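Apart from one protein chain that is not included, each protein chain of the complex appears where it belongs.
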Amino acid sequence: MPDAPGLELIRGEIERDCPGAVLATSFDRSQAALIADPDRVLEVLGWLKEQPGQRYDFLSSLHAADYLPAEPRFAVHYELINRDRVERIRVKAMLADPGKEELPEIDSSVELFPTAEAQEREVFDFFGIVFRGHPNLTRILMPDDYVGWPQRRDFPVGGEPVTFTYSEGRFD
Amino acid sequence: MTEAAPQTLDRDREVMTVNVGPHHPATHGVLRLVVDLEGEIVRECRPVIGYVHTGIEKSCEDKSYWKVIPFVERMDYVSYFFQMEAYCGAVERLVDLEIPPRAKYLRTLFLELNRIHSHLVWLGTTALDLGAISMLWYCFRERDKILDLFEMACGQRMHTRYFQVGGVIEDIPLGFEQKCRAFAEEMPIRVGQYQDLLDRNEVFLQRTKGTGTVSRERLLELGVSGPLLRAAGEPWDLRKAFDYLAYPEMDFKIPVGTVGDNYDRYRVRVAEMVESASIVRQCLDALPEGPHIADDRKYVLPPRSELSTSMESLIHHFKLVTEGYRVPPGEVYYSIESPRGELGCFVLADGSAKPARVHFRDPSFVNLQAFRDMALDTYVADMIASLGMLDPILGGVDR
Partner (left out) sequence: MLRGDLEGEDLEQYVEERILTTTFEKMLNVARANSIFPLTFGLACCAIEGIPMAAVTARYDIARFGAEAGRASPRQADLMVLSGRVSIKMAPVIRRLYDQMLEPKWVMAMGACSSSGGMFANYAVLQGADKFLPVDIYVPGCPPRPEAVLYGFTKLQRQIMGNPDQGWRQRYDAYGTEEWARGGPRSQPSPEAAEAYREARELSLA
């Protein structure tokens, strides 16, 4: 991983080319992360991928997390690897929950990293985050007609109470 | 055919959509493929997954940190030690816990035994799909020997819950080392026997050579890792790239293919089995003495013998078993090389005794995206061969 000064250098260079796209950096437990503006996350990813000194061209994982009750609530994480220098870097895009009946949106990175296709579908399936420009944004793991976004923190774990022989009548 | 032919050609070019699975003898698990066939040639292939989705990641948010371990090992149900290692490694990063050297070597030993186990199951079932039915019996004979070793050390054949945060739950018993060493000596001979059966088998060669080829660049774009990527010529292995556990001290080679067709994938995995046996032997030779789990009583259960003498141990034990330890807030992504590729674990901790999010980057889920490229414009039989060589485990794909 780039160490803390290296991370600041990267941030400085991105500021030069795409000013305002990176909101903050975070270096926690020797993992480097760039916190990007969700509307400009494609610029950051593209810069990291194409810049001759950086070349983080392997998207290892795209996943999301729900930070309820902190605001902004959702974050989409992009884990990038540079295979030549063997370094990892993370890009986080924080999204706020727009409220009832509306889903948070972010641009899809399928053109930059084709591996994101199934992983963005999974994030949509579980969190309801819409990726603009995705070729086929449908549910992938849950049944197609399922209602609800299962991995949000306010969605209950579910399940049924266990019925034993003596209590079977009560749970009808 | 003359120029007036197009009408009859149209009728010949009719495309039929066929459903393969989710119950099918050749899909490795409950994978459903919706395939558009033109005659015998696959024109479009759409995988539909989710038939064994268990909501493991959501269940983990409801359990204390050590109760998550039996959940996550049931994801990719053939390589269960790898999931345990990914999760325990991630939590150890979060709490900054250093595991003792003996635990590192024991973990490496069991990981490599599990890698051999996974490749044996793969070889048995894939050869079964391609028609070489006897391979199933031979591979499972070796697999039973590995499961005997697991049962001896961990108490259960599968889903052993052996790795804990801080090390391993118990030291290996007497007699384990002899048995394991005998197994590691015998494994290369057995692999040689498998190769004798398959390597010059004309039917097997015809079905795997030149089929399911995808270029290295396309595989990298699709995020594929593991033996699939190595068969296409890219020497990318997380064991050598990111040093973790005892791998830096082990001396092993990474088999890399050239063409990237099904035959190369077969050869890469078989060679990996031999390398893993050598790593097992090296681990046994170099196994250091010492404790098998870390000393930090805040995260690790104290040994039972202390519970009757020390009040502090009793309090630690009580706290760990009832509420569990609290992890300082933070997030970590930790990945290792599983038999199928890069297995990553993302743990988000919010300061309480339960994780706020556990997510696994499963290699089969990402590798499945390459399947369409492998199967397009080939015969159905080649598609089945590619599916076998892709080695998906649907428990990992669906989680």
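In order of appearance the chains are A and B, and numbering begins at 1 in each one.
Here is the rule we use: a contact is a pair of C-beta atoms (placed from the backbone, for glycine too) under 8 Å apart; a residue touches a chain by one contact, two chains touch by 3 or more.
What you see is a predicted model, and the numbers here were worked out from it, not measured in a lab.
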Given B:Val121, B:Met187 or B:Leu348, the correct residue touching the omitted chain is B:Val121
Absent-chain interface residues of subunit B come out as 22-25, 29-30, 50-56, 58-59, 70-71, 74, 77-78, 121, 125, 136-137, 140-141, 144, 157-159, 394-395, 398
Just checking the interface: what residues of subunit A touch the absent partner chain? 142-143, 150, 155-160, 162
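Throughout what follows, only the chains that are shown with their structure count from here on.
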Within the complex, subunit A is touched by subunit B residues 49-50, 53, 55, 57-59, 61-62, 93-94, 96, 220-225, 236, 241-242, 330-333, 335, 342, 344, 346, 348, 356-357, 359, 361, 365-366, 368-369, 398-399
Which stretch or stretches of subunit A touch subunit B in the complex? 28-29, 31, 57-61, 63, 65-67, 77, 79, 83, 86, 88, 90, 113-119, 122, 139-143, 150-151, 153, 155, 157-158
